[in-house]
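One chain of protein is taken out of this complex; the other chains stay put.
To keep things simple, chains are lettered A, B and C as they appear, and every chain counts its residues starting from 1.
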Amino acid sequence: MASTAEQPKTHDFAGDEHQHHEFSPILSPEALAKIPTEHSTTSNGAVSHKTSSTLRKTRSALGLHPDAPIAEEDDVHERQQLLWSKVKVVLREPFAEFWGVVIMILFGDGSVAQVLLSTGQTTAPGGNGFGAYQSISWGWGLGVMLGIYVAGDSGAYLNPAITFSNCLYRQLPWRRFPMYFIAQVLGGFVGSGIVYANYISAIDWFEGGHGIRTVPPAPKATAGIFCTYPQPFVTKASQFFSEFIASTILMFVIFALKDPSNNGVGKSDKWFPLALFFLIFGLGACFGWETGYAINLCRDFGPRLMSFAVGYPSEVWSAGGYYFWIPMVAPFCGCAFGGFLYDLFIFTGPSPINTPWLGLKHLFFPRYALKARRERHRKAKAEGLV
Amino acid sequence: MASTAEQPKTHDFAGDEHQHHEFSPILSPEALAKIPTEHSTTSNGAVSHKTSSTLRKTRSALGLHPDAPIAEEDDVHERQQLLWSKVKVVLREPFAEFWGVVIMILFGDGSVAQVLLSTGQTTAPGGNGFGAYQSISWGWGLGVMLGIYVAGDSGAYLNPAITFSNCLYRQLPWRRFPMYFIAQVLGGFVGSGIVYANYISAIDWFEGGHGIRTVPPAPKATAGIFCTYPQPFVTKASQFFSEFIASTILMFVIFALKDPSNNGVGKSDKWFPLALFFLIFGLGACFGWETGYAINLCRDFGPRLMSFAVGYPSEVWSAGGYYFWIPMVAPFCGCAFGGFLYDLFIFTGPSPINTPWLGLKHLFFPRYALKARRERHRKAKAEGLV
Amino acid sequence: MASTAEQPKTHDFAGDEHQHHEFSPILSPEALAKIPTEHSTTSNGAVSHKTSSTLRKTRSALGLHPDAPIAEEDDVHERQQLLWSKVKVVLREPFAEFWGVVIMILFGDGSVAQVLLSTGQTTAPGGNGFGAYQSISWGWGLGVMLGIYVAGDSGAYLNPAITFSNCLYRQLPWRRFPMYFIAQVLGGFVGSGIVYANYISAIDWFEGGHGIRTVPPAPKATAGIFCTYPQPFVTKASQFFSEFIASTILMFVIFALKDPSNNGVGKSDKWFPLALFFLIFGLGACFGWETGYAINLCRDFGPRLMSFAVGYPSEVWSAGGYYFWIPMVAPFCGCAFGGFLYDLFIFTGPSPINTPWLGLKHLFFPRYALKARRERHRKAKAEGLV
Partner (left out) sequence: MASTAEQPKTHDFAGDEHQHHEFSPILSPEALAKIPTEHSTTSNGAVSHKTSSTLRKTRSALGLHPDAPIAEEDDVHERQQLLWSKVKVVLREPFAEFWGVVIMILFGDGSVAQVLLSTGQTTAPGGNGFGAYQSISWGWGLGVMLGIYVAGDSGAYLNPAITFSNCLYRQLPWRRFPMYFIAQVLGGFVGSGIVYANYISAIDWFEGGHGIRTVPPAPKATAGIFCTYPQPFVTKASQFFSEFIASTILMFVIFALKDPSNNGVGKSDKWFPLALFFLIFGLGACFGWETGYAINLCRDFGPRLMSFAVGYPSEVWSAGGYYFWIPMVAPFCGCAFGGFLYDLFIFTGPSPINTPWLGLKHLFFPRYALKARRERHRKAKAEGLV
């Protein structure tokens, strides 16, 4: 396609960038198919003509956009001869998500570790431990903020449920999901492992003996450093609702912050990481008690697996009435609902909610959905993106 | 009018945007009438020619500006065929205010709930509950900040008293007030309802039994989560003064932050949400003890109604010597006074205070006021805005 | 003067704006005299041709720049007919300083009042009072930040010692000093008076009886709400040094933040208020214990006078070994030293320190100083500024 040759694509982390395009009205599947799901300009105007066809195929097979989000001057022919540089190009977004999640977990789990293990220590300056509950709000808030800075090249979702909502409502291709998911969960596993390694002697000291590892509600339990355990009085329904509502708020506000047609939000993304700090801090200070505001599968399941692997007993799974599945499932439901609410009431850009029957026509008339899907596939093929 | 046809209007959320216009001197009612109370450019330069005449009439009947603040590319013909999209266009500003207030209340009331209900819990990391009084300053501060991001398309007043002051001093048409008021109070009701739903099992646990609900100064009262109750030693006059002075500061600083001729303030609005975080945080840390800094009818009355509806006893109204009316009335007085002070001493733009007799000529010479009013009406009609 | 007619002046709040000019090298008094101490562009490019000659004379008599820092469109002929508008133009900078200091004191003293009076109250959410020492750091930090936003049109010094240093090192004319000083001290008096009025019933309750007012180190003293009293173990020398060093840091960092040739600082002033929040917060958290970090005559003397006026006993003056003079004198010494250090080691723009003998030639060779002074006066006269 001639126009494609003139406008080679570089990256496709949906969300904000998509919205800078002029969207055609979304009414018919034909129109829907015209939405530029794969777009082209890097933020500094440079475009890459160079990604070799082998790399493109490999990336495409992994579910990523054929072209890596790398500025042209950094992606030259010679560099591509280096094996590791090739790997780096192929796995650019997964690497970004992975390290973003690692940074987030390091600060988040690290703050819980420091506050929990030093509880009431009288030798601390101030005489009452090295931090208070609020330090944990700080830790997760700034962990997410710095993680977003680190993971800029992948869209910085840092949360499978947010990737999920972007697939659902913001035209992020579904085939991106698995690779992102793997990178995020791995990041949670590795990040919490580093925290464990750092605090291993302190955990021994706190639990009262080398190798003793207990899970809440044991009195000296340290498993709560890594993943969340609910308060004992909270019913199963309240557990789910608490995670659900926090995830709903998370997605609703993120969609507002990423909505360029919303006059309350700066046109640039510069304020986004700071706003996320306040958002996550707020969720911790306001909805963080009952279930520990996991609101993120990779932040809860990854570290839970890690803690089980390094020797915590099987109560990591059974505690709280096999609570572990709630922070895996509720964030997806909550984020989907939060995105739904935002698109239903405020968003005016292209979203399934802004199509006939609030998008349900796609559900109840499979032919209609199939037609829209085929249109998009045809278009993607024409652009050489399969 | 030819010039109107060339400059179609899109939105009119007064305050900052009005002030970007070149104002003519305000001295005579004729001059006053020339002030562009209804203005036109969307922030990205796009203008909407498309809002159908039915929609315009409906919006006008609701007291809103005939044209919705929606960017042209998002408001095309086809979309307008969808029933829900029409509703969305008609109720754009009420929806924005509603959700802005919901987000504000979720974080604000949520922070009080978490701190109050977990008071002194020794199993918390740090051993002393899941937050302290300062968490509440954080909650309200960042709730307002994020609410402003969400409610950008309506002006993000989030407070009837602030809407009121903008009508009084900043040429926001009075007919906008009722619709904004309804949306704001509803937002308070719904937002606090969600907080109640989230913490219902924790409230049962804290109060000491299923369905027990008490109001301060009962020892285990939880009604204070939703709306404000004064300290017992504060006299009625001090109650009123405390709410009054906090509202005065609120309005004074907001007018300073929105004053484009004030050299201390950036020309863009990007810093506004963050500055509001500090302002609300400060009011909570400095004027939040005696009466709980309601400073907002919709933040206090909405949740109070909700708490009464879900089963709190009638003390929600009678507590503190029927205190409930103070956070309904004092914010209006305080914000009006704060705006008056700012316009009297600092503001040099168009304000009734900057007219003869500090605007009192309008009061004492009805003919003068009538003349100014008729001028404005005539102008509005000419622009097809009635 | 032809060039003056073409470049009419509007405002002259020194500091940052001065530095945007291209300075000529400072070596000889002639060169020094060429520095544009009175400058012209308003930040939005508008200039005022209109300030009437009567107003100019009145302003000049008060020590202010003949032209008020008001954008042209806000300073039209008709408005000038209104008496109050004339007053507003004449007293623009004093009004700005006054209200800036009022806002600063409201939040600063308000935070001390709330924390002190509610110490240990178990009915608070969290069970331990309505704030902690850190709330006071927040209060003063954000009070200064919001005060700067409010007082943008006067330079927002909010502190006589900082005005003093700007006269000394940054060519702010000395005749500005008295008017600014009066406005600042009045602001301190009024601001603390409002805090007293707001907390009067709480003070009665805390002191243990109507009208009882005590001064530290009395066990239930409340005088510490308004002005600073030193810790009992601190020697006089340490008292002075503590105020001195905090003022030095204050001025050193402010000069760095206002230095446009310093590559660490953004060229715009947008970050300045936020950076000041951190600076003041830091002084409170790091140098706020021994003497209460007054670092500001108007913040300490104004409220001290107010507290004496409303009935606190004469210990407000005698406490701490007649400590009251230290926060009056030390900030001037400290700020002068801080400015000296910055100019000596880092500043490369026009400063007396960057002249022969580090500016001491002016001191030891009166003829040299006189010559420079006469040059500047002649130039000012030529521009019609006397």
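The rule is simple: contacts are C-beta pairs under 8 Å (C-beta built on N, C-alpha and C of every residue); 3 or more make two chains touch, one makes a residue touch a chain.
None of these values were measured; they are calculated from a predicted model.
Asker: From the touch rule at the top of the page, work out which displayed chains the omitted chain touches.
Answerer: Across the whole assembly, the hidden chain touches A, C.
Asker: Which of C:Leu55, C:Ala132 or C:Ile148 sits in contact with the chain that's absent?
Answerer: C:Ala132
Asker: Which positions on chain A touch the chain that was left off?
Answerer: On the side of chain A, residues 11, 13, 42-44, 69-71, 73-79, 81-82, 84-85, 88, 95-96, 98-99, 103, 106-108, 110-111, 113-114, 117-118, 123-132, 134-135, 138-139, 142-143, 145-146, 148-153, 156, 194, 197-202, 205, 268-270, 273-274, 277 touch the unshown chain.
Asker: Across the whole complex, list the residues on chain C that are touched by the chain not included here.
Answerer: 22-23, 25-27, 31, 112, 115-116, 119-120, 129, 131-137, 216-217, 224, 231, 233-235, 238, 241-242, 245, 249, 252-253, 256-257, 260-267, 271, 274-275, 278-279, 281-282, 285-290, 344-346, 348-349, 354-356, 358
The rule is simple: only the chains that are shown with their structure count from here on.
Asker: Viewed as a graph of touching chains, is the assembly arranged as a line, ring, star, complete set, or other?
Answerer: If you draw each chain as a dot and join those that touch, you get an open line.
Asker: For chain A versus chain C, what separation do you get between their C-alpha means, in angstrom?
Answerer: Each chain reduced to its C-alpha mean, chain A and chain C end up 46 Å apart.
Asker: Would you mind listing the residues of chain B that make contact with two or more other chains?
Answerer: Residues 129, 131-132, 134-135, 274 of chain B touch two or more partner chains.
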